[in-house]
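Everything below concerns the one structure shown next.
Only one protein chain is missing from this complex, and each of the others stays in its spot.
The chains carry the letters A, B and C, assigned in the order they are written, with residues numbered from 1 in each.
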Amino acid sequence: MSLERSLYEAMLRMRMVEETIAAIYPDREIRSPTHLYIGQEGVAAGVCAALGRQDVVAANYRSHGWYLAKGGSLRAMVDELFGRATGCSGGWGGSMHLIDVDAGVMGTSAIVGGGMSHAVGSALADRILGRAQVSVAVFGDGAVEEGPWHECLNFASLKRLPVVFVCENNLWAAFSPLKDRQPPVEIHERMKAYGIPSELVDGNDALAVHRAAAVAADRARRGHGPSLIECSTYRWLEHCGPNDDVAQGFRPAEELEGWKARCPILRMRSLVTDEEDRSIRAAVMREIEDALAHARRAPWPEPSWKPAYYEV
Amino acid sequence: MSLERSLYEAMLRMRMVEETIAAIYPDREIRSPTHLYIGQEGVAAGVCAALGRQDVVAANYRSHGWYLAKGGSLRAMVDELFGRATGCSGGWGGSMHLIDVDAGVMGTSAIVGGGMSHAVGSALADRILGRAQVSVAVFGDGAVEEGPWHECLNFASLKRLPVVFVCENNLWAAFSPLKDRQPPVEIHERMKAYGIPSELVDGNDALAVHRAAAVAADRARRGHGPSLIECSTYRWLEHCGPNDDVAQGFRPAEELEGWKARCPILRMRSLVTDEEDRSIRAAVMREIEDALAHARRAPWPEPSWKPAYYEV
Amino acid sequence: MKFREAVRAATVEVMRKDARVFVLGIGVPDVKGIFGTTVGLADEFGADRAFDIPLSESAVTGICVGATFRGLRPIFVHQRIDFTMLTMDQIVNHAAKWRAMFHGAHPVPLVIRAIVGRGWGNGPQHTQSHHGTFAHIPGLKVVVPATPHDAKGLLIAAVEDDDPVIYIEHRWLHEEDGEVPDGYYEVPIGKAAVVRAGNDVTVAAVGPYVGEALKAAGALAGEGVSAEVLDLRTLRPLDSETLLASVRRTGRLVVADADWGPCGVSAELLAVTAEHAFGALKAPPVRVTWPDSPVPSSQALEPGFYPGARQIHAAVRYTLSRGASAGLAGSSTKPFEGPF
Partner (left out) sequence: MKFREAVRAATVEVMRKDARVFVLGIGVPDVKGIFGTTVGLADEFGADRAFDIPLSESAVTGICVGATFRGLRPIFVHQRIDFTMLTMDQIVNHAAKWRAMFHGAHPVPLVIRAIVGRGWGNGPQHTQSHHGTFAHIPGLKVVVPATPHDAKGLLIAAVEDDDPVIYIEHRWLHEEDGEVPDGYYEVPIGKAAVVRAGNDVTVAAVGPYVGEALKAAGALAGEGVSAEVLDLRTLRPLDSETLLASVRRTGRLVVADADWGPCGVSAELLAVTAEHAFGALKAPPVRVTWPDSPVPSSQALEPGFYPGARQIHAAVRYTLSRGASAGLAGSSTKPFEGPF
């Protein structure tokens, strides 16, 4: 399968899964804070296409896309969102805490910046054990402001660890714009301070992301140390939940419209045939229906605790 | 009094005080972890000469020099080292925790990087209250590796706060050399990542430090935001305690000898007359003897807690 | 007035009265304004006194500490108390130590408002309480209001206090309605409240468990058991006087705490009672706490994780050696609906 087609398929799959989640969210079958990735699919698709199954990704609460792109089981993810025992986290995590050890999806954290050091530690483990694998740390522009971000970059550079830092700069952290949180220095340019090679790419261009990720992953595998890729992109929906937040008055409508015009999926539409597009959609839709059906039938988890001694 | 003479006097005073502390330390009258500043006096002298009494400094466990240069009471400091009730911290802090509110010495922290945010907060207070004062954050090369360092620089730059960051780069953090802790990027050059103007100065040249500090303080006072001054310098004695650590095998002898040849006090010796030198020494020695005598007579602190109820 | 409105009302009072008070935190000036508690502050008091921060909780805590040295009185708000774990160095090693370490030269009048995120499957990292953790540390004060009235009065008292106060807010209570006086008033820190008088057993409750305890007490009354309910309100310094006076009268104690048991506030209450009211105790005291486990996300697990009036009721009957009674319904507090 061509790279273009597989990137397109990966993105479309993420999009369709999340559109389904958004559509059914009001039904209250899914009850955990859900941070949708719609609009940012180019990043996960591009990066993961440059990775092998044995490579690992540590991401955050906004990880449906990463989990799927890296090869995580859709059924297990939907089961998790539905809070079922068969969920990838046994129902304990919910949307914010996905994991698929076999697919190289490390458990995701709901603490901003929390998972970044896990990727660095994973790279350290590979170094100590002499394995040529790549660890990817995924984080948003907001995580850049957290101290551990800085500590991780310093450590990874010092030890020349095989890690790729991927910053998804979507211009917002929850309801706060970048300019209210950071001085006007491009994030990728700050990597000079750490002696880490870096690149700015259009995160809505999955092919460009893929090219940058391939270079960075290769650098890591050959023992040449960490890299950072800053991907400029935009989330379409509200920070958390299935709704539009422009209507709620959080973000300027023009900003969103501008970015929607730059939809990463639309951009690649011309690279697949109508027939391919149709067949991908049909297959994904079947997969989603299967996953939903599976989740709805799946057993609920049992408590791990016992009733207190004073209870009957 | 000329700037040269006052810088020379300030440094010599710090040196003589600390040589006295080192000399009597084995007598066990001083019983708290004591981090001597000997060799680095040019930094505190140069920076504090550019400050007014109303400006404030937040430093760390290695602060005898800063405390004295900023105008803290010698008696209260020595009393504190002796653990007396009349100490600047009432005997509760010891050498690592000095304070002189009137002189603008904020309480010092023994947590690496811990005091830096206090200086930023002080600058924020001045901004909110509309005061044109300067807050100085003093830290070592090791503190650069702590996450809050990064958070502080981001915050101060974002809000253009009147703060001067002073990094005393003495090449070592306790027993760890810089090259084992950070990638080879000069600390001052990293300020581009924060949009903060910065300068590298010879920390053993008090006049050069003073010039840089005057520019930075002026920038702060005029509302033009933070600056960073990296001062290259060297500590002569062990990380903590009164001894030489070269003999103990921690640091290369040549490195220390090279830096001793660049003694900040010796360097300015030719700028004062023999007569001036003699009279400074005599006055400082009297001051030290007075402080020691005061400390030895001073009352001990009383516990703030009561005996437990089960005690008689 | 709703609980969350009372929090906002207190903030407005203190900011009007004292120009040294300012409010900061992620989301403070945005449209939702931290569950509505900070809405409009920036409009009334300006962007210098109510503002957003970078995602730098650790340094910002230190920045607040530093600002207190220069005369200000910050209120730092966290959407989830879990995020305070990033700030423990500044809270525990700095703010809590400063007054003693410098022998009073620089007290730290800092308020940390931290919200507990129970509900809607928020899961292990977004629903912790942590009040026991803070209540262990000398140099801190810890308050957990249970009613709109106290939410306002305790927040005002927290800002007036010269020590760092951790003000813990259960969003589970945000929509609760209650009488809230107009104007400026303090609920004193360090004083528990007897919210229902009784003779047979003392039920000491924290935050959201006060309502549950009252519900249980209501049911117990129907069974001929007269339960006294205490709203602890302050967890450090603990009002052991009120606690002990009550237990000395009733001879029995049930503690209902919104936290894990081991080394928590529930342990402290039992310990204080065993030490100082031993002779009055007629039966073993009982702790009603969270199971000793992280909080699960699944809708099948979450509601059952939290004990409620039913468990308190059972615990009281247990300490009275009465055996089980007809079941009592679970909590009727409106559960928190997502997405966040």
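Remarks
By definition in this document, a contact is a pair of C-beta atoms (placed from the backbone, for glycine too) under 8 Å apart; a residue touches a chain by one contact, two chains touch by 3 or more.
Just so it is clear, the structure is predicted and the values come from calculations on it, not from any experiment.
Across the complete structure, the visible chains that the omitted chain touches are A, B, C.
Among B:D55, B:E145 or B:E230, only B:E145 touches the chain that is left out of the view. Between the chain not shown and the residues C:A19, C:A47 or C:A274, the one that touches is C:A274.
Contact with the chain not shown here comes from a single listed residue; of C:W120, C:W260, C:Y306 or C:F336, that residue is C:W260. For chain A, the residues in touch with the chain missing from this view are 56, 58, 88-93, 97, 99, 101, 106-107, 109, 111, 114, 116-129, 135, 147-148, 151-152, 154-155, 158, 304.
Although one chain is not displayed, its contacts with chain C can still be listed: residues 58, 82, 85-86, 88-89, 92-93, 96-97, 100-101, 123-125, 128, 132-133, 135-139, 236, 238, 260-271, 273-276, 278-279, 281, 283-287, 292-294, 296. Mapped onto chain B, the footprint of the missing chain covers residues 25, 31-34, 83-84, 87, 89, 91-94, 96-97, 109-114, 142-143, 145-147, 173-176, 180-182, 238-242, 248-250, 300-301, 303-305, 308, 310-312.
Rule of thumb we're sticking to: only the chains that are shown with their structure count from here on.
Judged by the touch criterion defined above, the protein chains are all mutually in contact, each touching every other. Greatest centre-to-centre distance from chain C is found for B, with centres as Cα means. Distance between chain A and chain C, defined via averaged C-alpha coordinates, is recorded as 35 Å. Multi-chain contact residues of chain C, defined as those touching 2 or more other chains: 53-54, 56, 58-59. Counting partner chains per residue, chain A has residues 145-147, 180-182 touching two or more of them.
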